[in-house]
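Heads up, one of the protein chains got dropped from this complex, but the rest are sitting where they should.
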Amino acid sequence: MALPTDSPLRPEKAYTTLNLGPTHPATHGIFQSVLKMDGEIVMDAEPTLGYIHRAFEKIAERRPYYQITTLTDRLNYCSSPINNIGWHLAVEKLISLEVPRRVQFLRVVIMEFARIADHLICNPIIAADAGALTGFMYMFQWREAIYDIFESVGGARLTTNLGRIGGFERDFSPETWRLIHKFLREFPAAFEEFHGMLARNRIFMDRTVGVGGIRAERALQYGFTGPNLRAAGVDYDVRVAQPYSGYDALAFDIPVGAQGDVYDRFMVRQEEVRQSLRLIHQAVAKVAAEPEGVFRADAPDWVLPPKEEVYSGMEALIYHFKVVMGETKIPVGEIYHPVEGGNGELGYYIVSDGGRTPYRLHMRRPCFIYYQAFPEIIRGSLLSDAVLTLSSLNVIAGEMDA
Amino acid sequence: MANELQNLQEQVAAALGARCLKWEGGELPAVHVPPAEVYSVVRDLYDDAGLAFRFLTSLCGIHFTADATGDGEQLGLIYFLHDLPRNRRMRVKTVFPVAAAEVESITPIFASANWMEREAYDFYGIKFKNHPNLIRIFNIETMTVFPLRKDFPLEDRTRHDKNDPMFGR
Partner (left out) sequence: MNASAPTPRQTQGGVTLVSEAPPGLSGEGFFATSLSAAIGLARAKSMWPMPYATSCCGIEFMATAAPHYDLARFAMERFAYSPRQADLLMVMGTISKKLGPVLRSVYEQMAEPRWVLSVGACASSGGIFDTYSVLQGIDRIIPVDVYVPGCPPRPEQIIDGLLRVHELAMSESLRRRDTAEYQARLGYYGIA
């Protein structure tokens, strides 16, 4: 429980310096915070970043557009497909490519599964840090079920590289649809069991209610977005504010919290999982209503032609060559495209000079921006609560360190 | 939509006066301002009740080579602002020569600008006046170069396996 210690550090008092990280197991990633401790109370924290700085933005300046998808996977690797599809949407905006409705809803299905996968790693870890490892073990099984869906669509589990500019590489197979329907049928009961185990659990509530809270004004000052901002009571969601990929045709609620503490963040994410399931149901119905077999835009300049045509036809071979070599003409211009990532507004800002690579690519990485509030949030709280706060913020080191 | 953009342009022009050097329309409009006025522009966009851009979405640096500008090497900064209640977005852009890469920090207005400015400093060497803690954020502090400038090579220079005459690059 947070203690009322807004008082600044007193120079005459001796504080213990504690180095939390970068290899501490409780930090779930490579974070370092040098803490000033008064007994067990955190008085100040100084985070250090850059332990897995990989220079995405620099690499992106040397890669043709379609190859950058692979980099976006490794930003927030808990929900890679959102990053992939967000990048495709950004490029499609730059080249003014309209994708068919069916593709849009297929994308919604994938993105919402990715959101569930993201929340299924964050919330069980909050529980694990509060002492309930069972929830983690239980829910990870369902992440495996989502991995199976991704695998049957794109061939990879975690860093999916899913989809292409203009749509998907191939249509969802009957096996994919079987897995999706199986998940929709079986997951909710298991999820409610997990929810029931924690939501009104006395121990869990004692550990999380009133811990690591941030008020809405401060959250906005610190650039919070996503579930963390919604937990503080601001109903900002990119899917509503700037609808993309057909979200404006789907009905869903935005859950908001009241105090912005660990418990609210947990509950907001729990509710978002339910809303994502609702969205998937609707999107699956929309896909069924569209003409069958459409899985990409009709844009030969961007979409690889089928292999058998490449081997037998001149035109397809030329297009294949153009796409693979990144020789398609790209308009000069600047665009910014935000999507609602697993933990906030994920934005791609592309500056194109007409070359085969972006002149400059800036990624708005939500974790990097809101993690700076961490020292302020944990000031005056116990060390064990600081660990809980860190996991409830869902900071992903890969995304934070660029 | 076009009307809204027109309104925004007029409002910004009225609020900024001569500080508005150029207006860039489009889906995400931008206003070009002189580097010395960045702080006051962001401040006015924040305070003006009709504009109220009170959310800093992001901030990034950019490097233009002499070839790209035709006017010598330049650095730039782009601020992404968002007016959440009215759901309007805009950018503030500024460019300056590499030798005079210093602007005033906007950390007094937005707490979130702290690390974003440190990132711009780390990547491009843009200095921010009145920044509370302007040190490198991702790279080690002893680094002397600014890695995202165009003249800095991307690849790791300790590798020799690519020097092969047949299979290397």
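To keep things simple, chains are lettered A and B as they appear, and every chain counts its residues starting from 1.
Here, contacts are C-beta pairs under 8 Å (C-beta built on N, C-alpha and C of every residue); 3 or more make two chains touch, one makes a residue touch a chain.
Values in this document were obtained by computation on a predicted structure and should not be read as measured data.
Summary of contacts with the chain left out: across A:20, A:41 or A:78, the touching residue is A:78. Taking the complete complex into account, A:157 is the one of A:157, A:218 or A:274 that touches the chain left out. Interface residues of chain A facing the missing partner chain: 22-23, 25, 29-30, 50-55, 58-59, 70-71, 73-74, 77-78, 121, 136-137, 140-141, 143-144, 147, 157-159, 397-398, 401. Chain B meets the missing chain through residues 138-140, 147, 152-159.
We adopt the following convention: only the chains that are shown with their structure count from here on.
Spacing of chain A relative to chain B, judged by their CA centroids, is 24 angstrom.
If you check the complex, the residues on chain A that touch chain B are 49-50, 53, 55, 57-59, 61-62, 218, 220-223, 234, 236, 241-242, 333-336, 338, 345, 347, 349, 351, 353, 359-360, 362, 364, 368-373, 401-402.
Residue ranges of chain B in contact with chain A, taken from their complex: 26-28, 30, 54-58, 60, 62-63, 68, 78, 80, 84, 87, 89, 91, 110-112, 114-116, 119, 123, 136-140, 147-148, 150, 154.
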